[in-house]
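Below you'll find the structure, written out as structure tokens, and then a few comments.
A protein chain is absent from this complex, but the other protein chains hold their places.
For subunit A:
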Amino acid sequence: MAAQTVASTTETTVDLGPAAALSCRECGHRVPLGPVFACEECFGPLEIAYDFSAYDAEELRKQIEAGPANIWRYAPLLPVPADVADKPNINPGWTKLVKADNLARELGVEAGKLFVKDDSGNPTHSFKDRVVAQAIEAARVFGFTTLSCSSTGNLAGAVGAAAARAGFRSCVFIPHDLEQGKVVMAAVYGGELVGIEGNYDDVNRFCSELIGDPAGEGWGFVNVNLRPYYAEGSKTLAYEICEQLGWQLPDQLVVPIASGSQLTKIDKGLQELIKLGLVEDKPYKIFGAQAEGCSPVSVAYKAGHDVVRPQKPNTIAKSLAIGNPADGPYVLDIARRTGGAVEDVDDEQIVDAIKLLARTEGIFAETAGGVTVGVTRKLIENGLLDPTKTTVVLNTGDGLKTLDAVAGTGLTATIRPNLDSFREAGLA
């Protein structure tokens, strides 16, 4: 399948593979591909519209299976040039889908039916590498030389690493009080890392203002003016899960919600696979997971609302602490359309779930993984999640980034270096 070069306007031509235009998710207004993110008509979010009309399902499946063991195996379905795998990028993805029988036993799920999609295996140990890899390619096409973002931590590290590999300057913005592990993991790549006195929503607001100011000219903000491209990276989670299940849809997915972008793009990816004929069309349910201390979408879901009232976050799950989630209304639509739900768990339940996943499957999840596992347990207890159906739970980051959350975990015993002491401690 050859790369498609799409004329985005009569004046310019950009090669972003099958991406044909930007389309407003609210009103459908279309504009040429470019570094813009909000609809000029209604402020709605712009997303990529594709031209997949030339694809044959069998040929496409073979091409994907012969592709590299990273997200670029799905290049024909992404807004990237066909030769993307030859360019300097961090090449994330193709992370493990772990059959979690030990966890299934604890949660009362039928053996062989529970899987953890473990995205801590990405280059900077979170799913953010997937989205940043997309943004890098868009930044190249649009001629940006500085990469930036507003971040709750994981994204800052992913941008720093990708910029280093691809030869961009990076300058990223984070709340000043993030977990030390995330600060170090963002700073080590040598770019500029700026703490903002405020929470994530304050950082986001600052970046949105910077982008409209001459000081931010020439800057590609991966999750602001490059957001339509960036967000598509989350589709690759859907593609991988289905391919790893033998080109089948899971029956149920449990996905964390911060802005809600990931969940909506996973749904978009599943719908694309169905329309392309790569998987058999059957019902699936998407469940959203939040922390109680930042649960605007869960609250709206339970109240039957279709708008999301912003909250001031207060939770240990800082990577999910977005009090004003831009894609919240779409998450509500998807949860209701698919027959899923949105649920939340408190900080104590998050820590319990981190430990549960670690001791049953050897996966050390960051707090967001504690949220999804904790919510899975709660959904089963509430009868909302069917324990006899194939279920995929996302772990989107590595526990080494949020060590504070499990700070009480430590030595079982301290003994003298002899066998008597070992026996006395009851360890034999």
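The definition used in the following text is that a contact is a pair of C-beta atoms (placed from the backbone, for glycine too) under 8 Å apart; a residue touches a chain by one contact, two chains touch by 3 or more; residues count from 1.
The definition used in the following text is that contacts and distances are computed from a predicted model.
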Tell me the UniProt name of the left-out chain, picking from "Xanthan lyase", "Ubiquitin-like small modifier protein 1", "Cytochrome d ubiquinol oxidase subunit II" or "Transporter integral membrane protein". "Ubiquitin-like small modifier protein 1"
Contact with the hidden chain (one of A:Val116, A:Cys149, A:Ala335 or A:Val371): A:Cys149
Across A:Gly28, A:Pro68, A:Gly190 or A:Gly212, the one contacting the chain not displayed is A:Gly212
Selected from A:Asn102, A:Gln248 or A:Asn324 as touching the chain missing from the view: A:Asn324
From the listed residues A:Ser259, A:Ser295, A:Thr315 or A:Asn395, report the one that touches the chain absent from this view. A:Ser259
So that we can see where the missing chain sits, which residues of subunit A does it touch? 26, 36-45, 128, 149-152, 154-155, 200-202, 204-205, 207-209, 211-213, 223-224, 227, 231, 258-262, 307, 309-310, 312, 319-320, 322, 324-327, 329
